[in-house]
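As you look at this complex, bear in mind that one protein chain is not there, while each of the others sits in place.
Letters A and B name the chains as they come in the text, with residue numbers starting at 1 for each one.
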Amino acid sequence: MAPILQLKGITKRFPGVLANDHIDLTLNQGEILALLGENGAGKTTLMNILYGLYQPDEGEILVNEQKVIINSPTDAINTGIGMVHQHFMLIPVFTVTENVMLGSEPVKMGDFLDRPKTSARIHEISQQYKLEVNPNDYVKDLPVGVQQRVEIIKLLYREANILIFDEPTAVLTPQEADDLFSIMRSLVKQGKSIIFITHKLREVLDVADRIMVIRRGAVVGEADPKIADKNKLAEMMVGREVNLVVEKEFKEPGEVVLSVKDLVVANQFKQVMVDHVSFDVHAGQILGIAGVQGNGQTELVEAITGLDKSASGKILFKNEDITNCTPRKITEVGSAHVPEDRQADGLVLTFPVAENLVLCTYYKEPFAKGVVLQYDKILENSEKLISDFDIRTPSSLTPVGSLSGGNQQKVIIARELSRPIQLLVASQPTRGLDVGSIEYIHKRIVQKRDEGCAVLLVSPELDEVIELSDRIAVMYRGKIIAIVDAGNVTKETLGLLMAGIIPEKIEKEQGEKVVEITF
Amino acid sequence: MTTTTAPSTAVIQRARISDISRTRRISTGVIEILVAVFIAFVFARTLQPDMFTKFVMTPGGITVGSMGDWVIRSQFTLYLLAALCVVIGAFQLIKGFGKFTNLMVGFVFLFLIFSFLTWQAAGKSLNLAGMLSSSVQLAVPITLGAFSGILCERAGVVNIAIEGMMLMSAMVGALMGSITDSAWLGLFFGVLSSVLLAALHAVLSIKYKIDQIISGTVINMFSAGMTAFLSQKFLQTRQELNNPAMFTRVEIPGLAEIPLLGPIFFNTNFFVYLMFALLIVIQVALFSTRWGLRMRSVGEHPKAADTLGINVIKTRYMAVLLGGLVAGLGGAFFTLGSVGRFDEGMTAGKGFIGLAAMIFGNYTPVGALGAGILFGFADSIGSKLSLLGSTIPSTLMSTAPYIITMIVLAGFVGKGHVPAADGVAYTKE
Partner (left out) sequence: MRKKDLEKKDLLKTVIEELNGGEPAKPKKKRAFWKVIQIPALAILTGLILGAILIAATSFTVYDAFKVGFFNGIGTAFAEVGKAYLGLLTGSLGNPVEIISALIYGDAQDVRNAINPILESLVQATPYIFAGLACALAFRAGLFNIGVEGQLFMGAAAATFVGYSLTGLPAIIHMPLAFLAGALGGALWGMVPGLLKATTGGNEVINCIMMNYIAYRVTTWLLTGPMTRPGTGGMPISPIIEKSAQIPQFFKTPIRFHLGFFIALAFAALVWWILFKTTWGLNLRMVGVNPRAAKYAGLNITQVTIIGMALSGALAGMAGGNEILAINRSMAIGLSAGYGFDSIALALLGNNHPVGVIFAALLFGVLKNGATKMMVVSGTPIDIVTILQAVILIFVAAPAIIRAIYRMRQPLKEETAAASFTLSGWGGGK
């Protein structure tokens, strides 16, 4: 078997990040190569290079042992590379035929579209690869799984030989995912070659012919799915080394502060994102929510903090019902929120540091008398917090947008933690920060817990969750599939749980340390 | 364990959809019955049973294709129309018309207008054909403006500069039409000036990524200032520069003799024929050609188009320039097809109403023409009513197109599809 595609020493740097570090990759004709790695490991960057959306800083690409330069998606298409994007590149108000033909339309009489010709070709393709679809349907009326089929047909219509699937199951139900896998197998049987990007272990073991694991932009190993060990793969994927140790004493948990009961949250497309979730967070305790991004954590936090409405279920704050209350009401009962996207939600970037430090309290004494803002008090508060929380800024009047990411996050932490609060909801509090800031923010969160505050910590960073939490809840597809004691759980176990696999012997291994397992 | 996801999704979805259609069904039915009550009690009851309404069915000044007058019993007609509305409304309330709901609303609306005319002209005579004919004439700039908007916005560029482009074309058309003494050359230069403004809009909004509304506003200001400046400098000081050759009425042999339709559609101005020709051309080009498919894809999902090798920037430039061309044709109508002279600010917001017609017509050429004629009709009602000595102030009547537009925008009359990337500048990664 000759390699149909070879990547040699591909390196890509973004400011401050080494996204791909001398990656070598070989894809043989007629195989499914799985590219396994955590979010942010550099898989998508690599594939965008292959698809012409980015240019590599170093390295070369060979197709059929010929060196090629791919400057645009058009080049990629012409060399026979096609990509099924994670977010479909489909136009909802166009029919299947129109979507498939767009960009390489057959025409007659000058410029008139030859729709029947395309429809016939689509029909042929769907017969050949068992991709059932009606060419005359509008894409917006199709279920997600069928939309993905249209994406695949688009590639086959352009006679692509190398198909890249970028996290294709992220938006699919399990049944749809199974359908997709059988389609993939039928594709390779007929001579196509597939690169399958994912972070889901189980899928890899189900469908891949060969596995390549990427961590922090570099290839860390290869495996054969027939003989690979799940635990070993999970370990390879998440890494072993623990960089940050947070000093934390054992603390007896206090009363229940936040209680979530049977909560259901739907997104704007009315898909259920949080699916009957229940848990409690006690005073003086950190409950970590682990899980791959996009498994409902964002929606869960938004419902708890009042940014989004829940469809059913209850949220109690010290037995007070705060379900579907406004964010202001929830803030006023004594809850703080460090939002996931600090620049979009947590800060007004063009406003000075001082105003951002009172973003949730500016309308109350002492910062306002009636409607008049008391800028002397606001500035006083700001000077104090800047020195207390070690925020590096030229002055209180500097727009917060011109600070570094770490200092922006410190502004939020300072604002939220300086209030008298009983509950802290921290969503990815250290995303994209440098080590120093991470350490500082971790210390502050633990300090708050020691003072008796209940903390709900959401993070896709396994290390962070393990280090900080007292208990860990794992979220998968909108459900909490397990709540475990953080002290004794291994990273491998959590890795498997995050991938939706419940280890058979979890109870045996953990013994009585497992606090609760819910299915 | 994950199988529970699917059913709960479905339940939420179903609940929402049935909610909306139910309230809409009932409110539509109630409104239709209220219209009936209005016709019966406000219009019909104020008339005497022996009053007649006379509709003249030939526009003034036309001899080919004339038709006899149409005389009806005023009050009887009104009660009949009210009864029809009640029947439609009742059916709507009880069972609903499903996908024909909007069509039925249209009928009720038509009955309301006809009742209004019958009521106003009771005991008098009204030239209905003349009114329709002038509606079509008044619809020309509105519809062409809407076509211009469709071309731009289908490709994702918002264009509120249509008004300014029309005004410029009207002025340049008059000036050059006078200098060259040729309506065709006047038209050419008028359209050229409009295309130049469109090019400015394209550069500002596509290249410099200025907010498209600000860019459009600037062009409107510039055009208002420039046309007034040049008009005072040349057109008003030298009358011979403001006396262009005009496009005259062209009679299409045979077709012009059809009663009612002939005089309105086949014995009329070049611009009316142009409007219908463009209707077909744009409709076909948008939905049946490669060019149209690519243009629409750029307005819907430019990134998807880009990944398929379509040049988003070039496509948008082309669309805006073509939009400028069509707006220029609409502007030239004022001086070369209708008035024969340029006056400052003579477009009087027709470009903006064109945008409204575009929205009302759901971004399709056919819809835009329908909306354009409706707005033209609303305009001509105002002028005819004052001739009849109506008690209803014509100035208030003429706000109808604007109010209709606002109602449509609010989504009360069902909403259509707006190009998804409309107004969003495209930046390549």
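Simple rule for what comes next: a residue touches a chain if its C-beta (ideal position, glycine included) is under 8 Å from a C-beta of that chain, and two chains touch if they have at least 3 such contacts.
All values derive from a computational prediction rather than experimental measurement.
Screening A:24, A:206, A:229 or A:376 against the full complex identifies A:376 as the residue touching the chain left out. The hidden chain makes contact, of the residues A:170, A:256, A:333 or A:349, with A:349.
Screening B:62, B:158 or B:371 for touch with the missing chain picks out B:158. Contact with the chain that does not appear here is found for just one residue of A:108, A:123 or A:328, A:328. Annotation: of B:224, B:245 or B:388, B:224 touches the absent chain (contact as defined above). Against the chain not displayed here, chain A makes contact via residues 305, 307, 326-329, 331, 337, 339, 344-352, 355, 359-360, 362-363, 368, 371-373, 375-376, 379, 394-395, 397-399, 401-402.
Counting over the whole complex, chain B has residues 153, 158, 160, 204, 208-215, 217-222, 224-226, 228-230, 232-234, 349, 352-353, 355-356, 359, 393, 395-396, 398-399, 402-403, 405-406, 408-412, 415-416, 418-424 touching the chain that is not drawn.
The rule is simple: only the chains that are shown with their structure count from here on.
Separating the CA-averaged centres of chain A and chain B is a span of 47 Å. Put simply, chain B touches chain A in their complex at residues 1-6, 8-9, 12-13, 16, 288-291, 293-294, 296-297, 300-301, 303-310, 417, 420, 429. Within the complex, the chain A residues that touch chain B are 51, 53, 72-74, 77, 83, 85, 89-94, 98, 101-105, 107, 111-113, 173-174, 264, 266, 270-272, 275-276, 311, 477-479, 481, 519.
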